[in-house]
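Below you'll find the structure I mean.
Subset of chains shown; positions unchanged.
As written, the chain order gives the labels A, B and C, with residue 1 at the start of each chain.
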Amino acid sequence: MMTPRVKEILSWYSNENPGVLSNLRRLLCSGNLAGTGKMVILPVDQGFEHGPARSFAMNPPAYDPLYHFQLAIDAGCNAYAAPYGFLAAGAAEFAGRVPLILKVNSSDSLFKTKNPEPAITGSVGEALELGCAAIGYTIYPGSSERNGMYEVLHALSEEARASGLAVVVWTYPRGESLSKDGETAVDVVAYAAQIACQLGAHIVKVKPPTAHIELSESKKVYETNNIPISTLSDRVKHVVQSCFGGRRIVIFSGGETRGNDEDFLSEIRELAKGGAFGSIVGRNAFQRERSQAVKLLEGIQAIYQEAK
Amino acid sequence: MMTPRVKEILSWYSNENPGVLSNLRRLLCSGNLAGTGKMVILPVDQGFEHGPARSFAMNPPAYDPLYHFQLAIDAGCNAYAAPYGFLAAGAAEFAGRVPLILKVNSSDSLFKTKNPEPAITGSVGEALELGCAAIGYTIYPGSSERNGMYEVLHALSEEARASGLAVVVWTYPRGESLSKDGETAVDVVAYAAQIACQLGAHIVKVKPPTAHIELSESKKVYETNNIPISTLSDRVKHVVQSCFGGRRIVIFSGGETRGNDEDFLSEIRELAKGGAFGSIVGRNAFQRERSQAVKLLEGIQAIYQEAK
Amino acid sequence: MMTPRVKEILSWYSNENPGVLSNLRRLLCSGNLAGTGKMVILPVDQGFEHGPARSFAMNPPAYDPLYHFQLAIDAGCNAYAAPYGFLAAGAAEFAGRVPLILKVNSSDSLFKTKNPEPAITGSVGEALELGCAAIGYTIYPGSSERNGMYEVLHALSEEARASGLAVVVWTYPRGESLSKDGETAVDVVAYAAQIACQLGAHIVKVKPPTAHIELSESKKVYETNNIPISTLSDRVKHVVQSCFGGRRIVIFSGGETRGNDEDFLSEIRELAKGGAFGSIVGRNAFQRERSQAVKLLEGIQAIYQEAK
């Protein structure tokens, strides 16, 4: 499974120790997309972020943490990501069967605030203890609390890398300086992705960007330099370029639950066309019946397989 | 006392080291309910939380910390939980006779605040020194200060587990984002229980939920998915399911002092019917004369014994 | 000097290591009241708390730190308590002649605030270096800053106990949630004493309580349960009971300088009658000429001697 493409991708991380390189390779060489340089990851942090009923009531077997390990395996995902409790509950039963990513910070929605700030809810030690390949961390550029998040991310990354773990960063612009539309604006998403890369992320996760441009300083730049942003694939291309000229793995979220699979797969096609390294699909996977979830995830994988 | 049911429960914590498993087993295999998978715990933190007269004046022997150790033993409780001072005062005399849970944070009521924030008043080192089986910790989801509580709980849990101690979490929604009714609303209680589980709690303690639904995002979910919440046993079942599909121990508080034991035992029957793993009964136990307290606690145990 | 009463008192601290027990014994077995189970302590923190002129101008020899060591010895006190500077200045000259208590936090009055918050001004290491028997710490239940005080007290206590030092807590209700009268209200003083005990204090120091009841939740409790509070000795008895049913050493402050010694001694008689373990007398001792101070302190000791 050590394909030329995987070798090429690993060459971008030539400063890392063999432990980190091994875990990046585990993430790239697991599941149906092993060796293609593409990834589909199953994340399940909604229990903490939105509460149990909003997350699992539409597919009750998903209340059980073991369900998600099995789903990630059955659907041939590259990895499964979740907070401490969910991973701890199945890490022994499923030891070594699917790469795990420990989400080490989380936000709940029982307290409302316009400047989000997650709590640290996991550690590098726990990631090692549970046999994880990586830690996951969310930053909210645009929040008044961003600096604390960057500093903790930096410190945890340094510790994770020293322990041979990879670092996956969810970068979600949000906070009082940004409009609602600005959270997915192409200039803001590209900027947020750059911040994650500068902070040492190996893998960056963003939302698919819209054609909106949020920052007044950006407008002129996008126009003067004729940066194409009219199609989603254009914008994905721009975000991938913004991540060190394509030398970092950038993956895209699936977003809210869709009624229509074809719409969803169309979007994936645009992502793949733009050079996305893959998708991270949570609610569209675990909030439907298992066989349908497997079918959808395989459909996504097929698109990336073709695009490799 | 290593019954099949205890074995089954311990299997849910298969990631833990033998020390944690031994202490969970101690909690499950002590007292009158030993081996049933059910628990009745005596907690006495009211001295700190409400002051001594409000806690003990109606039963003056209870001013003495030794009283509560003896009560827990006489009434066949699974464990006795209290803050540092109360436990330290009797831990040597009663060494090894009843599993102890050190409450490591506490709030007093001499300062009023709408966003509660407890003080750290115990440590893992003290729990070990006093021979405890577990640490206890209270979180207040909904408080502006919640993140600090989650982070300290996470850090103390990691330290406790590494030392072979179990972790019991009191999860009480409270704070400026929630209405008074919202504090016991079924959606909020289930969410607060999920947070505790994700943070690594082995045993979760909640208040019996009401049929109120607090969060606008929840309403639709409960209706669309036809989640039954009209009876207390329905709601308990939902909370238990919300704790990792029933793979975590969830126990329920007894609440304020009741005049009428039969009312109280009726509520316990509903809890048991819904699948509660037990009850934690403080004021209804130590605020009455000892023999009556023993009688009530044995009555509760009988209900759970039957429900096992 | 290891009298049955001292043995009995030490038995209440059976969880402590021999170092702590030795130091508690040193405090109980020094001075004129040695072996009686009663204590009179000389505290001199007014230099920091009120400034030098307000503290010492009425008796200028008291500007000199050596004066207070000698006074404590001459008057047969059980211990002398002061902040770092005052103790450091005489600890070598008077090494081993009187048990010392290092006050490890202090407040000055050059900055006014309604929510008092002391600064940490001493350490366990310094207490050991100076040959002290105990650390002393002030908490202000009712202050918005109370939680920080409780947490530091808890951490310092754990460190002190591990080093074989006893812990003496000054517990003074004060802050924006309390009225001026509430600071000495019997319900509030009893509550503050309970908090100190739960936090691990071996010896608790409170102000003599008044018959005022501050908290609305308390009123009904005191009435319903007929708790006697009309005389000072009634109230002292209630406070002593509130300290773990009498299983903690509770001592009372002497308060502001009195013109009339007989009034003062009358109050001491009430304290002794109520079961106080002793008094802590600062300004009434060092703010008068030395021979008069010795006479007054001996008068106080005589009362406690009789009451033992």
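By definition in this document, contacts are C-beta pairs under 8 Å (C-beta built on N, C-alpha and C of every residue); 3 or more make two chains touch, one makes a residue touch a chain.
Keep in mind it's a predicted model, so treat the numbers as computed, not measured.
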item	value
With 3 copies placed, total copies in this complex	5
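Definition applied: only the chains that are shown with their structure count from here on.
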item	value
For chain B and chain C, chains touching each	none
Superposition rotation for chain A onto chain C, Cα-based, multiple of 5°	145
Separation of chain A from chain B, taking each centre as the mean of its C-alpha atoms, in whole Å	36
For chain A, residues that touch 2 or more chains besides their own	none
Residue ranges of chain C in contact with chain B within the complex	12, 14-15, 141-144, 146-148, 150-151, 154-155, 158, 173, 175-178, 187-188, 190-195, 197-201, 215, 217-218, 221-222, 224-225, 227, 238, 241-242, 244-247
Partner chain B, residues of chain A touching it in the complex	47-48, 50-54, 57-58, 60-61, 63-67, 83-86, 88-89, 91-93, 106, 108-113, 117-123, 125-126, 129-130
